[in-house]
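A single protein chain has been removed from this complex, and every other one stays in its place.
A, B and C are the chain letters, set down in written order, and residue numbers restart from 1 in every chain.
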Amino acid sequence: MAFAVDLRRRVVSEALGTAFLLATVVGSGIMGERLCGGNVAIALLANALATGSSLAALILTFAPISGAHFNPVVTVANAIRGDHPWREVPLYVTGQTLGAFVGVAASHVMFGQPVFSVSHHSRSGIGQVFSEFVATFGLLAVIWSCSRTRASAVPFAVGSYIAAAYWFTASTSFANPAVTAARAFTNTFAGIRPADTPAFIFAQLIGAAVATVALGWLFTAPSGKEP
Amino acid sequence: MAFAVDLRRRVVSEALGTAFLLATVVGSGIMGERLCGGNVAIALLANALATGSSLAALILTFAPISGAHFNPVVTVANAIRGDHPWREVPLYVTGQTLGAFVGVAASHVMFGQPVFSVSHHSRSGIGQVFSEFVATFGLLAVIWSCSRTRASAVPFAVGSYIAAAYWFTASTSFANPAVTAARAFTNTFAGIRPADTPAFIFAQLIGAAVATVALGWLFTAPSGKEP
Amino acid sequence: MAFAVDLRRRVVSEALGTAFLLATVVGSGIMGERLCGGNVAIALLANALATGSSLAALILTFAPISGAHFNPVVTVANAIRGDHPWREVPLYVTGQTLGAFVGVAASHVMFGQPVFSVSHHSRSGIGQVFSEFVATFGLLAVIWSCSRTRASAVPFAVGSYIAAAYWFTASTSFANPAVTAARAFTNTFAGIRPADTPAFIFAQLIGAAVATVALGWLFTAPSGKEP
Partner (left out) sequence: MAFAVDLRRRVVSEALGTAFLLATVVGSGIMGERLCGGNVAIALLANALATGSSLAALILTFAPISGAHFNPVVTVANAIRGDHPWREVPLYVTGQTLGAFVGVAASHVMFGQPVFSVSHHSRSGIGQVFSEFVATFGLLAVIWSCSRTRASAVPFAVGSYIAAAYWFTASTSFANPAVTAARAFTNTFAGIRPADTPAFIFAQLIGAAVATVALGWLFTAPSGKEP
């Protein structure tokens, strides 16, 4: 919890990092769809590799400043575990959410689209919602364990996990409420209909909660204390 | 052999990690086949990259708890080398096998398939069986050497090896009896006909045995002791 | 600022590294376009993965000699931050620029093209120019933060970032004035019309300047000193 810089700078760091994350997700989706000649697998491959690579670089860049959560459920889970002060959570989440929208807008400007556009991309059904539960559970498990046992590997682990989760979940793994909200406002490859976002965010919250309980149990030593 | 948590937690850790591994293998296979427009190379590329990336993240996540074997032949080989107590082998293998089936079921639910379905994917012939021998020999060699000489590199080495072995073996490198058994119950891209599994598992056991002997010999110092 | 070898050797190191970087960018673009059967996404995927991988290897190779900037804006930003002597900047930039042209020529010889050819590849418009601003801002942020907080991760972070930025910017992320100038003289996949280069370079300079100010602010501790 000892950060070298003040809260204002850390919130800007979260916003900036989340903006680049969304610019990657949305921008690489647009580029992929434009160039793939209708073969969606190639677009998704580019989308997944770009997001995983970018995420690793962004965590390396912004973690020394603000922890590089880029994700409200990560910030909240850290607070529950006592690894982040609760009083900072609202500003962290605000920074992440604003940053996410800035990132969407930035990618739209880069690719000559309207600054925002409401998505018509339907992502609903039990498979999609269960996918978000699985994706978020896994993401939180990766972060929880690596951040305690080998913090230097977190950027690589999270980037690798997300690149894989694009493919092994039916929803392409949003796993992040701020990202989900912002992706409702891009009518491109990475978009999601606003009507489908509540179920996604609900599943993400449940996935994070279950992960927090499960990993807490897994990491309990016989003495009852965390090893 | 000094684990921080009790056997029950470690078995759950093996089950959970193996479940995510199978969810990746099966789920990314389904996604790849659905999107690739008939170009199987693109599906296999996604399948391989997702599995390698996920495996690296999962080993980083679960190794501090249970060693992250996710594979009965790894657990048995460790026991043979004296790196894991024999009495824990049955529960480890049980956890891995149950986890593998849970992972298959989870990917089926995510992608809107029946919970289990018997595979009709034929994988037989001397080339396939020899491939499993080669794949498992190589996997055990990577794990044996890296875990003794540079344990921190195991997640990266195993993930990279498996992503490559998808392509350089004719069988796409199952290299894991629990994975093989569970993949018999998915009638999707990653499946294998139940009738073809005994030869696969037999070849994996032989590959692991030969690797254990060969690496033991390679790592013997002139004094006759392991260096 | 303590380098083990003299300025002459370091300038040759920058030239050699930048030559290999350009050979990668141009060469993998030619190979991609030749083999992709008209599917530009596959060509760009190869181009991006080759460039990111090569860049990581080249930084690992040449950083111990000269710092592995390979990029005039990186050298100038380092000088502004006091991390590199101003008096060496002209020779560093000259070495990088000459190296970039040597790399283009080398890739042309490898692929049986004229040594130089003027590009007809149009890359103009506000989206392209804004993309270069974003790409260079991000690159400088990655370098600034990682080089201060975890220098050993710079090769991986920069390689990952550039591979992603190929996809998330509309311009495929040149982010380097020497690279931009040299790519005007290849009439292949990676080329850029000479007329479009001034706007690219201008945007890169602005992006680097804004990043230098922004990161300087972000890394200021409450005491007013850099943490």
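Heads up, the rule we're going with is that a residue touches a chain if its C-beta (ideal position, glycine included) is under 8 Å from a C-beta of that chain, and two chains touch if they have at least 3 such contacts.
As the structure is a computational prediction, the values presented were derived from the model and not from experiment.
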item: Chains in view that touch the one left out, judged over the entire complex; value: B, C
item: Of B:V40, B:A195 or B:V213, the one touching the omitted chain in the full complex; value: B:V40
item: Candidates B:V142, B:A184 or B:A208 - the one touching the absent chain; value: B:V142
item: Touch list for chain B against the chain that is not drawn; value: 38-42, 44-45, 48-49, 52, 125-127, 130-131, 134, 138, 141-142, 145-146, 148-150, 153, 156-158, 160-161, 163-171, 214, 217-222, 227
item: Interface residues of chain C (partner: the chain not displayed); value: 4-6, 9, 12-13, 16, 20, 23-24, 26-28, 31-32, 35-37, 39, 42-43, 45-47, 49-51, 53-54, 56-58, 60-62, 64-65, 106-107, 109-112, 152, 155-156, 159
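Convention: only the chains that are shown with their structure count from here on.
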item: Minimum number of chain-to-chain contact steps, chain B to chain C; value: 2
item: Fraction-based call for chain B against chain A, same above half, different below; value: different
item: Superposing rotation of chain A relative to chain C, computed on C-alpha atoms, to nearest 5°; value: 90
item: Chain B and chain C, separation of their C-alpha mean positions in angstrom; value: 39
item: Whole-Å gap between the CA centroids of chain A and chain B; value: 28
item: Shared interface positions of chain A, touching two or more other chains; value: 39, 42, 45, 49, 156
